[in-house]
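Left out: one protein chain. Kept in place: all the others.
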Amino acid sequence: MNGLKLTIRNNKEKTIVQVGPYAIGKDFVIIAGPCSVENEKQTLETARIVQAAGANLLRGGAFKPRTSPYSFQGLGLKALKILQKAKKETGLPIVSEVLDPRDVGWMGDYVDVFQIGARNMQNFSLLKEVGKTKHPVILKRGMHSTLQEWLWCAEYILNEGNPNVILCERGIRTFERYCRNTLDITAVPAIKEISHLPVIVDPSHASGRASLISSLSLAAVAAGADGLLIEVHYHPEEALCDREQALSPQQFSELTPKIKLLRNFMEGIL
Amino acid sequence: MNGLKLTIRNNKEKTIVQVGPYAIGKDFVIIAGPCSVENEKQTLETARIVQAAGANLLRGGAFKPRTSPYSFQGLGLKALKILQKAKKETGLPIVSEVLDPRDVGWMGDYVDVFQIGARNMQNFSLLKEVGKTKHPVILKRGMHSTLQEWLWCAEYILNEGNPNVILCERGIRTFERYCRNTLDITAVPAIKEISHLPVIVDPSHASGRASLISSLSLAAVAAGADGLLIEVHYHPEEALCDREQALSPQQFSELTPKIKLLRNFMEGIL
Amino acid sequence: MNGLKLTIRNNKEKTIVQVGPYAIGKDFVIIAGPCSVENEKQTLETARIVQAAGANLLRGGAFKPRTSPYSFQGLGLKALKILQKAKKETGLPIVSEVLDPRDVGWMGDYVDVFQIGARNMQNFSLLKEVGKTKHPVILKRGMHSTLQEWLWCAEYILNEGNPNVILCERGIRTFERYCRNTLDITAVPAIKEISHLPVIVDPSHASGRASLISSLSLAAVAAGADGLLIEVHYHPEEALCDREQALSPQQFSELTPKIKLLRNFMEGIL
Partner (left out) sequence: MNGLKLTIRNNKEKTIVQVGPYAIGKDFVIIAGPCSVENEKQTLETARIVQAAGANLLRGGAFKPRTSPYSFQGLGLKALKILQKAKKETGLPIVSEVLDPRDVGWMGDYVDVFQIGARNMQNFSLLKEVGKTKHPVILKRGMHSTLQEWLWCAEYILNEGNPNVILCERGIRTFERYCRNTLDITAVPAIKEISHLPVIVDPSHASGRASLISSLSLAAVAAGADGLLIEVHYHPEEALCDREQALSPQQFSELTPKIKLLRNFMEGIL
């Protein structure tokens, strides 16, 4: 990995990103919630459900990068206020995507973790802007990006002074058409081989199919991931976006104990 | 192409984007110049050379989206002032990439055509911002994007009120490793089948190899492209970026007459 | 191109493959005909049509490699006899695909040129078997193959003693979904840069859309291809396979004069 300085392992210790009570990179974390914040009821109920099922952080989109300008673009500030309310009630720290460098400053008051989406992985203005904060950043891999390019994007953030980067594998684009994307599970051990940064997996965007998320989540745990990012909706069939991939409350609450048992087991055998 | 409204052909007339004296979509245009503006001498000399060889517009990067934060990032405003000088001397309209929505407002005073790069194709904040101007926009295809997604990005710009979009095919990412990317020549007739927007080809980024640019340029003309975007450097071996793909003055001035002869010939037989 | 010995250019002269009166590699050839031989009437009529329109060789499948075992698998020997009849009447040399090393021996009596299909590019038993003959071989690029791997397959044939190899670019598999495959037009000048072998283009399989074949054929000529392989059916809407990509007699006879004019023009300007 030619030229990388700040993101490669060398003799550096593993990076631990502290979010509320969680030391990401050491503690395994489950981040769950709806694709987008649609209204107060949907978000609060989903927050309660995922918390009860064992999730550690709440995700919810306020600004949605949508292929079409005619699709729902997110509730913006209103969504962030709803997420605040959900945090107040459940205590779950908030993860939400930032799309525009002009929003980084004020959004930091509403979210605990910035998410940089796959389409913006190489939005260098945005990377530099979050790099100037100390906020934790989940940096999703671009659907067309090599591991090296992904690490270079993390390097942009670290180079501005923010060490709190969590990498997130979310599937790459291939010719295969059964799933929305192809989860590159190898990215997990490969990143651990190259870098000191924590790496989590998003099986929801990777597969786009709720029926596969349980198997992929368990595979990610076995491969050594530091966490999972899973879409959950209290009524998936009514979701305003990505409804095919959202888990129902029941599916999610059946999955989380397996994830935790497997994680404990893996710590025992490795 | 489900859902597209403003970018599809239907009964709409072909879009003509006027840039200085050129009616892009009708007149074939050759856009040439260095990858990045490095200094006044390099840019002015290259501008003179490409103009003498028959180029119609001058391209030059002021803000460079680089994989590494340690690579040359462009001269910024200084570069734009140099490009202005080159325009004053040669009369060539200026094309330059805009990376940040905060720059759209003031950069319009310096450039005739905004370029949105492949990495920013789905930077929706940026698309909306250039959509609020009337400036012509060259929208490069993301290296991982389907034709449909690309057209949706153009739709974002049109939807904000700016009809002056020129699409630019610049190669997609595949497993093939001889070239930097794979030029998807089919995009040219396919876009013409679906949309009324003009489409140009960038063989320099598509191939990354100077030796192949002549053949690919001629193929693009034969396929029906409305123009070409070609990197030329007065001393390619000294270029600060992408030196393997820049044509020398001699290579470029041997190529342009062939392009023009072929374009005329094609108009005769089609 | 590490390790290649017999297929690389070095100081070797360009390979010319003689097929009947045509010196492929010097003379531009148009190979046309149906995807598969369906019956005598269809093949003979199509043969007359393509000959009248200016085709130089007749293609027709006797053994069809089909994704499904329940699809039409070709008429086998019966098809080859029909092709013989078509040759007798029109004088067009015959190109047909060989699928099985056990068929190479006897099929040579019926066909002038063996075709190795994309799916069999790395069927090394088959490559060695055609390598033991002196029959011309059209070696299609695998839809997943790098240029280097493709040349290695040609090397297998040359290494057995048969120098008469013609490479055929027919599209590679990518994430793009508008067309069946992505025509890698760059393969044409790239192969000419690396190798002395002739290279032709199959726009029919590359695009899978009749409406795009004219533009792609002309692009291939401009890029320097030595010939084209085009599917033509006397009634495309009735074709037993690949009907979306077959040209009608009228479409084909409008295209061939443009191809020939363009080829002559290109010889003048290069």
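Order of writing sets the chain letters: A, B and C. Residues in each chain are counted from 1.
Keep this in mind: a contact is a pair of C-beta atoms (placed from the backbone, for glycine too) under 8 Å apart; a residue touches a chain by one contact, two chains touch by 3 or more.
Here the structure is a predicted model, which means the values were calculated and not measured.
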item	value
Residue among A:8, A:44 or A:190 touching the omitted chain	A:190
Omitted-chain contact residue, chosen from C:33, C:61, C:93 or C:142	C:142
Residue of A:4, A:32, A:79 or A:223 in touch with the missing chain, whole complex considered	A:223
Missing-partner contacts on subunit B, residue numbers	173-175
Hidden partner interface residues of subunit C, rising order	3, 5, 65-70, 99-102, 119-120, 122-125, 142-144, 149, 152, 155-156, 159, 173
Touching residues (missing chain, whole complex) on subunit A	144, 146-148, 172, 174-179, 182-186, 188-190, 193, 206-207, 211-212, 215-216, 218-224, 258, 261-262, 265-266, 269-270
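Simple rule for what comes next: only the chains that are shown with their structure count from here on.
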item	value
Where subunit B touches two or more other chains at once, by residue number	144
